[in-house]
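For this depiction, one protein chain was excluded, whereas all remaining protein chains were kept in their positions.
Letters A and B mark the chains in the order given here, with residues in each chain numbered from 1 onward.
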Amino acid sequence: MEWYTVGLGLLGLLILFISIGLPIPFALAAASVPFLLSIQSLSTSLITAELKLWGVWVDYILLAVPLFVLLGELIGRSSIGPNLYWFMHSKVPVRGSAAYGSIGACAGFGAVCGSSMVGSLTIGGVALPEMLKLGYGKRLSSGVLAAGGTLSVLIPPSLILLFYGIVTDQSIGDLFIAGVIPGIILVSFFIIIVAIWGWLRPQDVPERDNTNPIPWGLALSAVLPVIFIGLIITVSIYTGIATPTEAAGISCVATMIMAFTVGGLRWDGFLGAIRATMQTMGYLGLLLSAGVLFGFVMTYYRVPQQFTEIFSAMELSPYLVLAIIIVFYVILGMFLEPVSMTFITLPTMYPLVAASGFDLIWFGVIYTITMELAVLTPPVGLNLYVIQALARKEITIIDVIIGCLPFIGSLIILLGLMVMIPDIALWLPSIMD
Amino acid sequence: QAKETIRVSTYVNESDIRYDGFKKFAELASQKSNGDLDIQIFPSSTLHGWSEGVDAVQGGVSDVSWIPADKRLACYRVTSLYPAAVSLENQIDLDAEYAELMRSESAKVGLVPLINSNYSYDQEWWFEEPIQDLSNLDGKLVRSIGPLVSSMIESWGGKPVFVAPKEVFQSAERGVVDGINMGVATYSSWKLWSVMPYMVNANLFYGNIMYMMNKNKFDSLSESNQTALLEAAKEAETWLKPRYEDWVDQRVGNAVMKGGGAAVTVSQEDRHAMIEKAQSSWNSEVDAACGKPLANKVRALFAKHAN
Partner (left out) sequence: MRQALARLLERLALVLLYCGGVIVLIQAVWISYGVFMRYVLDSPDGMVTEATALMLVPVAFFGLAYALSNDAYPKVTLLRDLLPVKVQGIIDRINLLIMTLTGMFFSVSACEAAYRAFHSGAASEILLWPRFYFWIPVAISLLIFTLLAIVRLLNYEHPSRRVDAVQEAP
């Protein structure tokens, strides 16, 4: 089979399965398996599946996923999370404070976590049910949280910038610093979007409500633990006490203790947190493995490689090359998951960028923004599904997608700004030298 | 005429000089087989993870993969990284002889040694602070990569710590560990220059991560294609050796220069003392895993190429 037949066939089958309502992990697997069987014998295909099931999950970095999910569930099911949002709603004198608070929480969490999926899961697990309860529109709530999670990969540390640095041979320290200002700009964009949204659709952003004010004692019993957990994570990572994954473990244990002591968590709430965590893992387990299997089949037929080869043979002008590369990644990002995309396509792509005379640190930030888009765009958009799964009774995947649209727009504007004013990324690293 | 596709899986990425070595191998194999052999290279571990080499090759997911320290290859597991003072002058022959010694063990699990990837030239220790004496680590926390390295770190008074590859940069930067044992190839790709700029070049090991081929696949090739493949492998190794060493030298220079650190080389006397100490504790493991006769052959080989 030719590589383009396989590429189009895989995508066609995937879209067909998704559109008839087959759950995404199974759609990815069911689209991959026929093509896998046409290039490998059944017994080899079974071993390929085995390697993907195993290989994806024997990864110390992913250990942070269940730990942070459990942390979020514990906060959400004790009184800490609800009271925190009650506090923002009744004591913070700004309309939409809970939405801004969620963006702030995502940005703050982004400063310690490098994965956008973990960011969405952790903050979303607490924030989504509370925002819905307070009367925030479901599209706004899910959009803020799905997009907010992507701040984790632009604000350092970032797994995408890390992998980018390894593949392209650039300084990881410089890349991290380059992400700071674009990250801050993006946070401001998100805040502006919420303000405009509230102005256009006032019914989605509830008025500040002080008829039922939270007593200060209760407010402190929610705010202090959250600050304390934030400090545990930040201090342990930045002073070298622990690695990021270890910080997830410590903060999870600390949250458990506080949820039971000051958060009034009871045994059934604890069991509920465990069940919810394992249910999330239940679909992530297959989702990630199937996603990697899908990427594997593409790689095995050398689809991304062939595509990039044709592209590099065309010899276009620098800005046209850049524009095409960005469009290429936005489109590919609809179907692939960022980490596999980075290792599969970047080695062939970045020399083109360098040959066109662009700075590779700057392009690293551009690339990361396209990867933020990738997790927000269907049909394969991890953050979309992660958020929808947190409240699947109330919110449809279409709600999440529509909610994300303005945030996707702001990412595209940021891309434009970065191209017009490269110093957004390059100024900070240049003064640090 | 139908081409024979051979999929080669490697962990090195495309900016690594060893990737060029694989490209050379592919080119030579195609040439020598008059186009019969089509070698496809899959870099950056895209086909399988670090420890899955044996499963991937046995199951046919890849035809040729790097083989990590795997329990199924007991003797290879304890000798492919072995404390020894070896001369790399006749490295290609040394590697070929070593591969020959591993041949029967490999055949039992359906593998054929094909390409040697000798990394003995690239083994450094990196520290956050200046260091004079590697054998006196004074309680320093040092990232280890396996049981042998751990036992050495402990015997020098340090504490071995395991840090996952993806967390190396951050934990080194924040000071979770004081030092790491890592070749400069990996060190550079992780950009650790400013983080751990003090290098000790100790040369304490023979290290060879072999690439092995599925035996059934190899046996199914025509005799002339088998010869072409083996010759291509050996020529590619010879082609790569000087380039790899230059590349490592350049990176060590870069690393020390960019990080504003310093490089220390362990004196020959200290080096031999450290190696002897490590050997004496490791040899019982080697005897148990390889059986006395093979263990002796392996040791004799390293003695023949001693430095």
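What we mean here is this: contacts are C-beta pairs under 8 Å (C-beta built on N, C-alpha and C of every residue); 3 or more make two chains touch, one makes a residue touch a chain.
Note that the structure is a prediction, hence the values are computed from the model and not measured.
The shown chains contacted by the absent chain are A, B, with contact judged over the whole complex.
Which of A:Ile274, A:Met314, A:Val327 or A:Ala355 touches the hidden chain is settled by the complete complex: it is A:Ile274. The residue touching the chain not shown here, chosen from A:Ile123, A:Leu161, A:Val194 or A:Leu286, is A:Leu286. Per the touch definition above, the residue from B:Lys23, B:Arg72, B:Lys258 or B:Lys297 contacting the chain not shown is B:Arg72.
Not every partner is drawn; the one left out touches subunit B at residues 51, 54-55, 68-72, 139, 141, 146-147, 150, 159-164, 176.
Seen across the whole complex, the unshown chain contacts subunit A at 17-26, 29-30, 33, 46-47, 49-50, 53-54, 56-60, 62-63, 66-67, 70, 236, 241-242, 245-246, 248-250, 252-253, 256, 274-275, 277-289, 378-379, 384-386, 388-389, 392, 396-398.
The definition used in the following text is that only the chains that are shown with their structure count from here on.
Centres computed as Cα averages put subunit A at a distance of 36 Å from subunit B. The touching residues of subunit B, counted against subunit A in their complex, run 13-15, 40, 42-49, 51-52, 55-56, 58-61, 163-164, 166-167, 169-171, 173-176, 188-191, 194-195. Interface residues of subunit A, counted against subunit B in their complex, comprise 40-41, 43-44, 46-48, 50-51, 54-55, 58-61, 157, 159, 162, 165-173, 237-245, 296, 299-300, 302, 340, 343-344, 347-348.
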